[in-house]
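A protein chain is absent from this complex, but the other protein chains hold their places.
We call the chains A and B, going by the order they appear; numbering starts again at 1 in every chain.
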Amino acid sequence: MKILIEAEKLKAYYNIDLNRFVRAVDDVSLSIKEEEIVGIAGESGCGKSTLLKVLIASVNPPLTMLEGKVLYNIDGEKIDILSLDKNRLRDLRWKVFSFIPQNAMNSLNPVSKIRKIFLETISAHQKIEDREQAEKLIEDIFEKTGLSKKFLGFYPVQLSGGMKQRVVVALATILKPKMIFCDEPTSGLDLISQKNILQLLQELQKELKNMLVLVSHDMGILAQATDRIIIMYAGKIVESAPTKKIFEEPYHPYTNALINLLPVIGDKSRKIVFHGTPPSLINPPKGCRFSRRCPFSKSACEKEGIPLVKVEPDRYVACLRFGV
Amino acid sequence: MESKYFKRGTSLLEVKNLAREFKSGLYFGTSFKAVDDVSFTLLEDRPKILTIAGESGCGKTTLANILLGFLKPTAGLIMYKNKNVSKLSRKEKKRFRHEVQPIFQDPFETFNPFNKVDYYLMNSALNFNIVKSQREACEVVDDVLRSIGINLETVREKFPHEFSGGELQRLSIGRALICRPSLLIADEPVSMVDASLRIEILNLFVDLNKKFNLSIIYVTHDLSTAYYLGEKTSGEILIIFRGTIIEQGLIEKVLIKPLHPYTKTLIEAIPPPDPRKKWTTSVEPSILELEEFKIEGCKFAKRCQYSKDICFKQMPPLKHIGDELVRCWLYN
Partner (left out) sequence: MRLIASIHTFQIEVKRAFKFLLASRYFTFGFTVLLIFLTLGFILSPFAPYDPRRWGLVLKDLPLSLKHPLGTTTLGQDVFWLMTYSIKNSIILGMVTATFSIAIAMFMGFLAGYLGRKPSGDLINMVIDSFCIIPVLPVLLILSFVLRKYLNLVLIGLILSIFGWAWPAKQLRSIVLDIRERTFTRTAISSGLGMAKIFLREYMPFALPWLMMQFLELINWSIGMEATLGVFGLSTMEEATIGTTIYWAMNYQALFRGIWWWLASPVMIVVLFVISIYLVSISLSEYLNPRVRLSQMRKERET
């Protein structure tokens, strides 16, 4: 499988005033292959949403790129999308890659009927000669996403949360992009709609064979829907491994804690919490950012930056206990 | 079930056939019952964690607001310590406010952004005669805050926007505890909070119930956290679907061996954090929530794999199956 996205040493900071930055994404590199479903996990403030913004070249002030490239492999050519101008980027958007932002279902234009929303989306990103072509695309995606045609005449407010999110997924997939990015696609949805949307995303992926990136804090949905998971903490990647391996045996202590803290029906253990909170991203500490909360930390952990090391062919960890 | 052994003198909260109707004029012009025929009892001498669970939009937040006295029911009765909540004298109303404390879902909405957070903390201590002077109030506030991982010094004179969501939620819980409540009603207290704080708060609830004999009503859509709480405290659960209780009983029983088809669907929809246990079934979500509210019979009938004719026409009654209560024609 060829690599579709390569991100190199990304440093994306939020500029809060003249000299101070929030180092939301601090030296992150990753690569994703075609047809892969990758989850980016972490708690609030870890930088995963910012990373997503960078990966889709949606970097607007106060967010600034200090360093780094995001290379898309399009038709054999490697293009750094961060250096593209707006027009070129718009050409790529929705046809080569699309994204579903957080709370997308609440940003559907409330005064447009669903049909209009679809037609506008299509024509904004693709030259459509006749209306019939567009209608065919809509019919096609409605079938794939299990949406009833009668919804075309509805207003978004008439649909339930789960249905609205299906519409959002349909909008993101209608031009059959090879890369789809989602930020918390099931937040605000109840359990049943959540399951429905995740299963939909997986089914669509099987059919369209696209690469899917899922950003979420919910390890449960990532366990269900992803092939590989990237764990972030305080602006850095701490572990990246196939989903099965991460759950079977998490290497990084933070990953371990994250997984073991999940309450599960049938699990009668009393979970012990590791205290403290993630460090400030304005003045992050030297060395491993998790060390102050880590049960295994030693003095070496606080000295210098801990690199992300390949410990197995498909597994990377940033921890002194592994690899280095 | 509690209602069988109800003794007048020891009732903490008794809810009988509670209902709340809303007139929705927006697109249907009819009224619908957000809460319908909800009954349960909490005993004072047997403090319990009662979970009220259901999807978003099922009426559980409306129910929580009614129980807290912020919304009036359109039918039914709530008795707090044997007094009808809608007919309380001024003094009794104050006592109700004192002893029944809320914890809300959104920590950023819980405090007025224009007021310092300690304004609420100190008032909670002073207004209910828990302390008599400012100095005593500071001591009590500090004590309580320390028991949940913070202290008064770091919190003094600060506005809500100076805290993170997690810190604010701790403060919200602290504020409720300062009042020395008899009953905590927590509406999705951990849904907007990170994994580690979530467990911390759940552990705290377990301790409050077991060591300090506090009763807690835990409203949530997250069955896994409900299980965590209920399993450690022999808690009970009410499963609410479109405003009605469809299953009621001990959490250990209901979540491990659910009886109602909806409960089964709900439990199967929980994403197990184990890639070896992938979902095997698929679900049909509701298309138009308000449509479902208007169905005459069982509101789950359209999506239920076991539905029969009678399910669409008549609402099944709550029936005892062992020591559980189920509302389903399968068991009638």
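Here is the rule we use: a residue touches a chain if its C-beta (ideal position, glycine included) is under 8 Å from a C-beta of that chain, and two chains touch if they have at least 3 such contacts.
Bear in mind that the values here come from a model prediction, so they are computed numbers and not experimental data.
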Residue touching the undisplayed chain, where the options are B:102, B:230, B:258 or B:316: B:102
Contacting the left-out chain in the complete assembly, out of B:127, B:164, B:191 or B:234: B:127
Residues of chain B in contact with the chain not shown: 68, 70, 94, 97-98, 101-102, 104, 106, 109-115, 119-120, 123-124, 126-128, 159, 161-162, 172, 175-176, 179
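The criterion applied here is as follows: only the chains that are shown with their structure count from here on.
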List of chain A residues in touch with chain B within their complex: 43-45, 148, 158-163, 188-196, 198-199, 217-221, 223-224, 243-244, 247, 257-259, 261-268, 270-271, 273-275, 277
Touching residues on chain B, where the partner in the complex is chain A: 27, 55-57, 149, 164-166, 194-200, 202-203, 206, 221, 223-225, 227-228, 231-232, 255-256, 265-276, 278-279, 282-289
